[in-house]
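Structure first, commentary second.
Part of the complex only, each chain left as placed.
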């Protein structure tokens, strides 16, 4: 068995992992940007509570988060039942559920760097935008957001990496179903469950590391590009 | 296509049985392996599983009571033995406090977590039953599952591990130093049942197949005890 | 037009400002730290005064009593900030046109025209991080000019520009104000610029506005010496262009009772003009001198002589009802035996009244 020849089930797990991580990121990133902006630039009642909720998945063991998701979004859970009855959307034991778990677990990691970046954008530039007639939302999209891009990228890469490696919440929430929810991390776990699985586990580790490495390189290149767009200096 | 939620410790056996089943019936079986507790809660939550195979009777009772599986379909498919595993070529060990303490020599005894893993609960019961708990409970290394405990012994991080016979048998780097008498712990029962949500016509045949001769032979070859199967 | 009467506390500054201006250029003049930027920020809506009222052209921008506080983006005030505040991620071009594509301000001012005026044509694709100090400031000016403002606030916009560039920009601002009718609120340390450009002068000192009024009046007030800077004291006189001397490049301006010859004045016969004549450029003689290169000499009568401490004396002379201010040594006052009521010949070098010293009214 050649080390660099992926088996069909490895391919499956790899593609599934990329799909899950990508969808998790795609869905949670906009929400994270919004939450980060609210946390950074506004004071509202419940500010502290939102902040704490965002961080909760980090503090709790993933199994608990997965269990909470199961209780909420499971077939019989209040949210799950509602979504399934109203929109026909079901997260239970499907890759969408894996993406949900990955997204929730990655959320705090995405929010924090973005929030820091928003806080670092000089409000004077937003004032300048407003004095030129831009409404708050326009100023946000034309000034604040572009200037916070390095942080958004940083948050995204942390979140993507986390989503790729998420294990505990995923296996608890959507179980370990091949082709549906068995991502690389879960396949790796499965491999370790038999004595003969060491080689398979090693191969899977390499695959995961390789993908992560590729994603990081891409993000570094993008970050460098972003920085050079700023002309290497502040105005 | 049949979906089976099975305790992770059964992986090797289940995959072999499934391929046998597939070649006989043409039905594909898909497994989701995880800890018994995890799976039990999922089955309770209505997971799209047809069969649930538990490594622990308490969890199966729990699921049956909470409407996860059809209580009438629960059946035992195998049982197991507890052993003490040590480095290869170690001498056999008597199940008494002095010998075990001597062997450990201040290091830890790896076993599945008595608080979380069925294997650990059985192990604890056995140790208590043999009057060994007092002396070793301070020296335990409770692991997430049996495989991790066994690997720890195989690597030499811990000199001794309390594990299932099935696991110890396949691991080439360890030897079985002692086997616990069946009477020292509640019977280690592997139970299978059809879930409430299953409407798959192949569920019953597979359940049947698990207790059939082909499956039992596979289980036996992997070290499971099959003589008590109904 | 612009009516301000506000008060509040900003940091350690007790702020209280009151002035009104009738359009044109209103200059804010005061020492560093006197509150000029604070005042402009309040008018722009970036800072909120505690009490008072600001209205522009009949629109109430702020009224504490009525709870009105128009948001910045609705005030339509073009703001050239003291620190340029360019958008570092946008090219110079996108910075300049920001108000159009992000602020939905249309405006009919031409981008090319502004780019030419400010000498930015080779820089359009650059990011602000790669501009020199003066270039940044010019982009900031252009950005505000192109935002179709109802009022233009300029906080020391020319501080780091060279004289040649200032000489290009100042007449443009003049035109903007005159032709396009956009009032300008101008912060400057240079009394030359202020005199050259302003219609109304507002003095700021320690967060207060001790005086404001038409610039001609303010510049002849001797009690504001410290604020306006004695060296730069002078007077504004009004005149009417009566003819040209094309051969020598001189324009003849009738100031009522005398005709001045002024080089290089871009005005037509019939125009009314405003000339600022600095006190230090005016000499006095007992009788009209002969064989002198100073071309403008006319008789006027002394209305007051204020002998300050030090070697200087300030003399106000009146010709018809225009006031001229002269600054000579006390020694000369004594030598020439000058006194209030006496008639003297006022001498003004033609070249002293140059392009920077006057403005079309």
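Each chain carries a letter (A, B and C) given by its place in the written order, and its residues are counted from 1.
Basically, contacts are C-beta pairs under 8 Å (C-beta built on N, C-alpha and C of every residue); 3 or more make two chains touch, one makes a residue touch a chain.
Note that the coordinates shown come from a computational prediction; the quantities given were computed from them, not determined experimentally.
Composition notes for this entry: the full complex, per chain label, is A x2, B x1, C x2.
Criterion: only the chains that are shown with their structure count from here on.
A linear topology is adopted by the chain contact network, the touching chains following one after another without closure.
Contact tally for A-C versus A-B: the pair with more C-beta pairs in contact is A-C. Taking the mean of the C-alpha atoms as each chain's centre, chain A and chain C sit 57 Å apart. Distance from the chain A centre to the chain B centre is 35 Å, each centre being the mean of its Cα atoms.
Listed for chain A are no residues, as none touches two or more other chains. The residues of chain C lying in touch with chain A in their complex are 44, 46, 71-73, 75-79, 81, 83-89, 98-99, 102-105, 126-131, 136, 143-144, 147. Chain contact summary for the complex, chain A toward chain B: residues 63, 67, 70-71, 74-77, 92-93, 171-172, 175-179, 181-182, 189-190, 192-196. If you check the complex, the residues on chain B that touch chain A are 3, 5, 8-9, 11-12, 30-34, 38-39, 41-42, 45-49, 145, 147, 150, 167, 170-172.
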